[in-house]
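One protein chain is absent from this view; the other protein chains keep their places.
Per-chain numbering from 1; labels A, B and C assigned in written order.
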Amino acid sequence: MVIIMNPDATTKNIEDVIAVIESTGLTAKVMEGVQQRIVGVIGDKTRLAACAIDAMPGVEQSVAISKSYKLVSREFHPHSSIIDVDGVRIGGDEFVVMAGPCAVESREQLLEAAEIAKQGGAQFLRGGAYKPRTSPYSFQGLEEEGLKYLAEAREKTGLRIVTEVTEVDAVDTVARYADLLQIGARNMQNFRLLKEVGRTEKPVLLKRGLAATLDEWLNAAEYILNEGNPNVIFCERGIRSYETYTRNTLDLSAVAAVKHLSHLPIIVDPSHGTGKWRLVKPMALAAVAAGADGLIMEMHPNPAKALSDGPQSLTPENYNDLMRDVKKLAKFMRDEGIHSIDLA
Amino acid sequence: MVIIMNPDATTKNIEDVIAVIESTGLTAKVMEGVQQRIVGVIGDKTRLAACAIDAMPGVEQSVAISKSYKLVSREFHPHSSIIDVDGVRIGGDEFVVMAGPCAVESREQLLEAAEIAKQGGAQFLRGGAYKPRTSPYSFQGLEEEGLKYLAEAREKTGLRIVTEVTEVDAVDTVARYADLLQIGARNMQNFRLLKEVGRTEKPVLLKRGLAATLDEWLNAAEYILNEGNPNVIFCERGIRSYETYTRNTLDLSAVAAVKHLSHLPIIVDPSHGTGKWRLVKPMALAAVAAGADGLIMEMHPNPAKALSDGPQSLTPENYNDLMRDVKKLAKFMRDEGIHSIDLA
Amino acid sequence: MVIIMNPDATTKNIEDVIAVIESTGLTAKVMEGVQQRIVGVIGDKTRLAACAIDAMPGVEQSVAISKSYKLVSREFHPHSSIIDVDGVRIGGDEFVVMAGPCAVESREQLLEAAEIAKQGGAQFLRGGAYKPRTSPYSFQGLEEEGLKYLAEAREKTGLRIVTEVTEVDAVDTVARYADLLQIGARNMQNFRLLKEVGRTEKPVLLKRGLAATLDEWLNAAEYILNEGNPNVIFCERGIRSYETYTRNTLDLSAVAAVKHLSHLPIIVDPSHGTGKWRLVKPMALAAVAAGADGLIMEMHPNPAKALSDGPQSLTPENYNDLMRDVKKLAKFMRDEGIHSIDLA
Partner (left out) sequence: MVIIMNPDATTKNIEDVIAVIESTGLTAKVMEGVQQRIVGVIGDKTRLAACAIDAMPGVEQSVAISKSYKLVSREFHPHSSIIDVDGVRIGGDEFVVMAGPCAVESREQLLEAAEIAKQGGAQFLRGGAYKPRTSPYSFQGLEEEGLKYLAEAREKTGLRIVTEVTEVDAVDTVARYADLLQIGARNMQNFRLLKEVGRTEKPVLLKRGLAATLDEWLNAAEYILNEGNPNVIFCERGIRSYETYTRNTLDLSAVAAVKHLSHLPIIVDPSHGTGKWRLVKPMALAAVAAGADGLIMEMHPNPAKALSDGPQSLTPENYNDLMRDVKKLAKFMRDEGIHSIDLA
């Protein structure tokens, strides 16, 4: 942390700031500039949150310069982690695709979707059994019944299952059926839920919050790792910006940024990231090229009848067309050794 | 809902759209424009979420035109609601102030803060016992011990207690000690938690999410009312924008907008809304003038030692200065009959 | 500027960074932390823009800590400036109101609006003769003919005239008719235009850009002062956020922030700031309470016939109602000595 003093700060002001810093066991160093003085703080920054130095007389502002997360940090763990989800390895050479409907609506719909997902080449079936919805009057999901259909689809197709868990009470239940527990965007800072999935042994897919910074997102993962579960996969799904043409603004630069800052894998959700099926394929291909470890996408046997998120779902035809090109591109990138970012 | 067809949509495309609409029991009307055709949908819009018409051939986009919330809507309930919190009436003539530290740190700190809050004229003591924090290594709150100190402070001062509940498991415990249950910004769309507080009889203070639209916020309140608890108070606490000088961008226009759209009261949090103690007083005065029903503010006996959020906390001196002027201004507005917005 | 090195930066990396800093005549100081080393830079920061230190090996990032503007800074000029516009003093005790239609549409419309503005108590008449419009097919303004009507309205009412200048070629013409030159939001970083109005002797009303930070806005004013024109008045008119209920998000905290950072006056535009006439009055009152030096508002004799920006224009009745309460409130604030922010 660096503390910038006002140009008219007195020597007494600076002494007081130093006293507060030193009272927490940290060291302070003063740097004299032409226009202003700066106090640098040296030591374990997690203690610094305890000091509200900005409110002290003579202080203009403080600037945090070190990161508060550790276990997720690439500094802490230089080699990229590969997360094994029941035999499918995410973060290594293989490009992983998760596809399926937004919501599990019925046994028939899900089994049909699973078959299409499998045929197209996905390794995971997605589908929500617990649906967080803006309005209490929208379809809220089939809950455990939906989980059972997912398990049945796994039996039939061999696909792994990824599904969202929205509440602490349901973690055990969802973990019984799912191979990969999804934490949705609205729950990215539901810290109690993060801790709970951190206590399971299931891998976790952590979606970025609606308006979360990279720093907040990495810290959210830190909650999970800090409970003992090292198997976290990030998912960029678009952030909220002023642009309304797309449902969200897909921040593909987050793929390379997260890979620079963390050793954990990251996949991309072009369906929520754009909200428009026409934009899903171009963003899926872009995600491959940007170095993502995989994709999660909405595909529905009949999008016009989908109970939620239809406009962003692919038809089976669109899905197959996309998969053909995504697989070609991922293979090309791997075979040619094209690395979008240099990593240890 | 209005569905805008592509200029090159065929008659068959339009017939298909009408068929899907009518399959849900709604009525469709076609309007022929010069450049394009529009299909209007008439009937109960809550069924419409079930149709993903945007993905149908020939459809350019659909535009929702009616609101999905009802119980919180002023259309549904034209007269402004007054929420009674153990004798303090919020939403009526009285301007209500809630003050206290961000976090309950110790018995001494809290009792000292309560005394100052009371002397300054607040009706509520605020203080967090469960603290949602970005980093798992930051101070997370004293939990039930903190609630006990809050209860003791109520005994000593007569102030009502408002404190945050962050998880479903803790609702009963917090409700035993608090007069007003706060749902924090990060939990605004924690729908399970909303339902749980909706099942209690305690009034709820619902903070706006970090990047929530007014529509999402009003729908979040609808979750609470829909469970049977009509006593919701909104709290505008700043939204996330590109501006980093302030911690958040306090959206004071939300005060009048919410009063136009809903019958429920709304208060303002200028501490989180700005993140800088220097800006708390001007924004507090502005909130009064904009027609807010009250304020919630951070005040700390010694902000430079606060365990969290010090930079935005007022010192006792700043707090007293602010309260003197806020009370004068609120009295002036009431005595002069200055209404910032005309309501039924 | 503070330069944060990577944890694995070598001594050679740090020496190279110091060499680049010293090559520009500045001084570097190294601070050794537990996890990382920091290099502080001391001296005139305007030279620092010339060094792209972030791209050097071993550098994690650099953090700017001093401001690039000087003449507009309160540090440079501690006492608040009062700008005299032909006898009306902005930034002092008087609260100043500028009202009138968005666009000058006809002689009749403008003279009628001027009469209403005057009767209601405004000191300035606003009205656009040159209109920057998103679409080339929208009404673009009456240009010099509109300026003549404005001058005629001044003759008849004694109101001062504020009107927008959108291009360098028109500065002389507009300056012949107007008392206060407005730079619109879209031109806040039209640096050539800023320099041109900086060479006139007319006071300038500088609106905040659609998505401008406070720092960019203050620097834009610096362009004007740097050319020799010290008479700049800021105008907060709302910023672009994700919220679409309002046309923009009015950032009233900017009022107090600008007063803290600069000695120049600031007024507020609640019409563009909200885009909805219902929200204009509450935001106008809030602006008074926040410590603004004045308001600029759209008022139209017949908003439903306005050629632009009708939805945010006040009717004469709404205008008179607003003015009555704004004047009462401004008088109250002054008489009671309520200061929203403490300034030298």
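Assume a residue touches a chain if its C-beta (ideal position, glycine included) is under 8 Å from a C-beta of that chain, and two chains touch if they have at least 3 such contacts.
Please read these numbers as outputs of a predicted model, since none were measured by experiment.
A.B. asks: Checking the contacts here: which visible chains does the omitted one touch?
C.D. replies: Spelled out, the missing chain touches these shown chains: A, B, C.
A.B. asks: Which of C:109, C:123 or C:190 touches the chain that is not shown?
C.D. replies: For the chain that is not drawn, the touching residue is C:190.
A.B. asks: Which listed residue, A:82, A:151 or A:256, touches the chain dropped from view?
C.D. replies: The single option touching the absent chain is A:256.
A.B. asks: Which chain B residues would touch the chain omitted from the figure, given the whole complex?
C.D. replies: Considering the whole complex, chain B reaches the absent chain at 2, 4, 7-8, 29, 31-36, 38, 40, 42-45, 63, 65-66, 75, 211, 240-242, 244.
A.B. asks: Could you please point out the chain A residues that touch the chain left off the display?
C.D. replies: 211, 213-215, 239-246, 249-253, 255-257, 260, 273-274, 276, 278-279, 281-283, 285-291, 325, 328-329, 332-333, 336, 338, 340-341
A.B. asks: Which chain C residues touch the hidden chain?
C.D. replies: 20, 46, 49-56, 62, 68-69, 132-139, 166-169, 186-187, 189-192, 209-211, 215-216, 219, 222-223, 226, 240, 276-277, 300, 303-311, 313, 315
Convention: only the chains that are shown with their structure count from here on.
A.B. asks: Any idea what the CA-fit rotation angle from chain A to chain B is, to the nearest 5 degrees?
C.D. replies: Angle of rotation between the two copies: 180 degrees.
A.B. asks: Closest chain to the protein CA centroid?
C.D. replies: B
A.B. asks: Among all chains, whose Cα centre is located farthest from the one for chain B?
C.D. replies: Ranked by distance of C-alpha centres from chain B, the top chain is C.
A.B. asks: Show the residues in chain C shared as contacts by 2 or more other chains, in ascending order.
C.D. replies: Residues 211, 240-242, 244.
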